[in-house]
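What follows is a structure written as structure tokens; I'll ask about it next.
With one protein chain removed, the remaining protein chains of the complex are shown where they sit.
First chain written, first letter: the chains are A and B, and each begins at residue 1.
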Amino acid sequence: MYKLVQPPLLFESSRPGRATAVLPACDVPERPLDELIPREFLRQEPPPLPELGELDVVRHYTNLSTLNMSIDSNFYPLGSCTMKYNPKRNERMAALPGLWAQHPYQDERTLQGLLAILYDLQEILAEIAGLDAVSLQPAAGAQGELTALLVAARYFRERGESRGQVLIPDSAHGTNPASAHLSGFEAVTIKSDGRGLVDLADFKAKLSDQSAVFMMTNPNTVGLFDPQIREIADLLHAKGGLLYLDGANMNAILGIVRPGDMGVDLMHYNPHKTFSGPHGGGGPGAGPIAVREHLAPYLPAPVVARKAEGEYYLDHDRPHSIGRVRSFFGNTGVLFRAYCYIRSQGPAGLKRIAQHAVLNANYLKALVEDVYPVPYDGPCMHEFVASARAFAKERGVRATDIAKRLLDYNVHAPTIYFPLIIPEALMVEPTETESRETLESFAEILRAIAAENPELLHHAPHSTPISRPDEVRAAKQPVLSWK
Amino acid sequence: MDPKTLKYSPTHEWVALAGDVATVGISRFAVDQLTDLIVIDLPKVGARLTAGKSFGEIESVKAVSDLYAPVSGEVVEVNAAISGDVQLLAADPYEKGWLVKVNVGPNPDLSGLLDHDAYVKKTAEEHDH
Partner (left out) sequence: MAYIANTPDDERIMLERIGLESLDDLFRHIPVELRLKHPLDVPPALSELELSQVIGDLTARNQGADQRVCFLGGGSFDHFIPAVVDQLAGRGEFFTAYTPYQPEASQGTLQAVFEYQTLICQLTGMEVSNSSLYDGASATAEAMLMAQAITGRRGKIVVAETVHPEYRQVLETFLACLEPRLEVVPGPTGVVDAPALEAAIDGDTAAVVFQHPNFLGRLEDARALVAAAHAKGALAIVVVDPVSLGLLAPPSTYGADIVVGEGQSLGNPMSFGGPYLGILACRGEYVRKMPGRIVGETVDRDGKRCWVLALQTREQHIRREKATSNICTNQGLLALRAAIYLAVMGPRGLKLAAESSTRKAHYAAQRLAAVPGLELAFPGPFFKEFVIRANVNPQALLASVLGQGYHGGIALGRFDRRLADCILVAVTEKRTSDEIDGLARAYEHAIADLTAAAPPGQRGKPQILASAGSK
């Protein structure tokens, strides 16, 4: 192992006159530029971009990449993010010109293969959800939430109802209340009970004819399946409200339970999580939504449809649609990989994903929970949330210290300080693609850290390219670009 | 101001009443809990505060907290100095770090507020929690 060194910034490596020849000279008859475009529209000088040779660029990014942990190089149990293996075969498929060379406004007759794939994916996602109709348009989970809430808002408006509230558990992702606010609703918080599930009494107290939607994450962010979901759905439906499922944790229930069968009316998927899209250092994702029949007219346009004679087309003729939430069709590249992944699995394979995701989480929990207590105990689903509160109180070691120390052992840290209802939370999601040996070795590391000197942990990590950054300085004197 | 003579809300704002005008700030305990203050958002002169409702926000490096009005009334003065440099608040929450002055009218309702001893007792419990 060599010492990793941060390369200088691109701009610091720039040398006037250095360049990479990429494009040919222009081959149409030359005319003075200001004959084409009046001078007042033009730049005085070329943009002040860095000047680099191709090898400079290659070394720069190759060296930068070695400073990252990634699924390809490390165990990455980042709770709630489902960091499973991203199959290479999907990348080979996505590199086919039949995907990347397709323009969104191409004649539909030249897109029949791609439209067939997207049509199939709509059908498959509806089947997995146990719901009736799907829109592939939203660009990420959060946009899926917003889209679904806009669908709900339109549904109530067309029924002549004005409902102003969206109910959200206190354990929910921050995107839920943010999406509720953007779609014009007031976010009303529902407490969790002593088991980490929805506090049914609080839910009943806050449920009213003002309740438009209850946004539930199930399995929830504590890693538990909430068996009250059917009862919640019935209570909500009796009041005329809709049940939304945040599909962040679909990996745990593929082929085991279907949201529609539990009373869910609308939901989003995170295909980059559940169906293995590469997370790309922060995206792209996609956020398709599935809804019940009576909500289908309000989905964004277009959707992929099929004529009787078998030809696929984009159906823009949707008079009740909420409109668009983004340009063009959707994050097709992400959806395409999800399709490849699902086709590689089949029905039994999808179920096995859920089984082994849950098996791995429960096994890992069993190996560490005597040292890292899990406040809301019981059989977990695909992830569990331990609390470092006892460490913090007794030894002054906080969740962040444990997370940082894990990096020294060459594994990525779990999600920390989320969900907010668990103090000093460590949220661990191993995923189904990790082996028993990996889990056991991770458990040994966690146990070893628990016995280490607090001083060592406060200063961790010790072997990463940098030590702990000064986040206060970054906030107080923000430097957001190189000058 | 002498912290011992002030009234406190359970959400850590303090109040000093002089005639019709109440000066409002946040307690040393709250400042210490927030750590590393970055920016504060205060209402404008003329804004109406309602006791128990948010009237502004304070941001630290990793958190945003609401400021809750301990009293109802109209804002008559805002401490512009701390909007420019929130460190003044961190350094001196009871003098230079006051937030707003509020015209509360005659006979304001202060029944929901705690005196110094009760507030100290409450924060001690909270800290232990």
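Keep this in mind: contacts are C-beta pairs under 8 Å (C-beta built on N, C-alpha and C of every residue); 3 or more make two chains touch, one makes a residue touch a chain.
All values reported here derive from a predicted model rather than from experimental measurement.
Summary of contacts with the chain left out: across A:179, A:192, A:211 or A:274, the touching residue is A:179.
Only one of A:244, A:376 or A:418 touches the chain withheld from this view, namely A:418. From the options A:65, A:208 or A:453, the residue with contact to the chain not on display is A:65. Which of A:208, A:453 or A:467 touches the hidden chain is settled by the complete complex: it is A:467. Although one chain is not drawn, its touching partners on subunit B can still be listed: residues 38-39, 57, 59-64.
In this section, only the chains that are shown with their structure count from here on.
Centre-to-centre, using mean CA coordinates, subunit A is 39 Å away from subunit B.
Listing the residues of subunit A that touch subunit B in their complex gives 471-472, 475-476. Taken in their complex, subunit B has these residues touching subunit A: 36, 38, 61-62.
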